[in-house]
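Quick notes on the structure that follows.
With one protein chain withheld, the remaining protein chains of the complex are depicted in position.
Let's turn to chain A:
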Amino acid sequence: MGKPNVVVSAKKNTGNSNPNRIVGFLQKWGLPAVLLGPFLILITIFFIAPVVLIVILAFTNMDSSMVWDLNGLLNFKKMASDPNLSEIMLNTVFYVTLTLSLNIFLGLSLALLTTYFIKQESVGLIIRTIWMLPRISPPVVYILLWLWFFDPSEYGVLNSLRMIFDMPPANFLADQPMTAIVLANGLIGASYGMIIFSAAIKSIPGDLFMAARVDGAAERSIIFDIIIPAVKWPLMFVTLWQLLSLLTSYEYILLLTKGGPLFETEVLALYSYHKAFQSFEYGYGSAVALVLVVIALICTFIFWRIFGMDKMIKSSRIE
């Protein structure tokens, strides 16, 4: 890169002390700056700036007039007296826990099914690919399918199925909105765990399974004594990762129920979005988002300590 030029100019400028120092500085930092610069700029714009912005905005009363006025802790005081916030918090806890459980359970089950129980590699691959399809299709299309599935008219998939058993059409999205968003999110989220767990299970040496079978282990014991301990770290990593992304993601809920009916499926992330981009209370929205960031940080810290995640970064357990 620019290095040869720098070397040439360094030779020219021998004897003059001041330009020499500049050349020396360039020689030392020129290449790192060229190599790291673009990424540092990107990180600053897209990662650091938003966090700083949120923190600052959370202490302002910025609204649709786009005026910044610091108002101290007013947003947080407002939050404390917000009548909907306790329900939203509870929704968030429900939504995250249930979806996470479904996610992990389904992901692990699919991984076990496609790598351990189905011995034929091609069949397992097909099943995994099918499960990956929603991930590579746009969320809008994916949610459209769910909307069609839950459609309250008798033409919805669910209601057509109900009609086979002579059951009246139901408005599932209105009656069980939380179940609907957990299902929609849990099913698509499972593919992430599935891929990572599949890879982890495949990396277990085949001899271990043979040894376990010779040692008298039944399938149940092979799963719980051999496979689960071997995928322990991926399991924790995926749990933490999914937890964080579930805390902050709202697009599927927005598309499926818009947080409704009323506040029944409104979660913290969606609430922040609604406040900022629907009621244009940017300041208040940012304050909600800041609370979310703090919750996410606390969750990460707890996970890190309880599960000893720092050990995960050490070398692999299977040789």
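Keep this in mind: a residue touches a chain if its C-beta (ideal position, glycine included) is under 8 Å from a C-beta of that chain, and two chains touch if they have at least 3 such contacts; residues count from 1.
Operating definition for what follows: contacts and distances are computed from a predicted model.
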item	value
Hidden subunit of the complex - UniProt protein name among "Electron transfer flavoprotein alpha subunit apoprotein", "Sugar ABC transporter ATP-binding protein", "ABC-2 type transport system permease protein" or "Glycolate oxidase"	"Sugar ABC transporter ATP-binding protein"
Residue of A:G37, A:P50 or A:P205 touching the missing chain in the full complex	A:P205
Option touching the unshown chain, where A:K78, A:R135 or A:R213 are the choices	A:R213
Chain A, residues in touch with the chain not shown (by the definition above)	205, 207-208, 210-218, 221, 225-226, 229-230, 232, 317-319
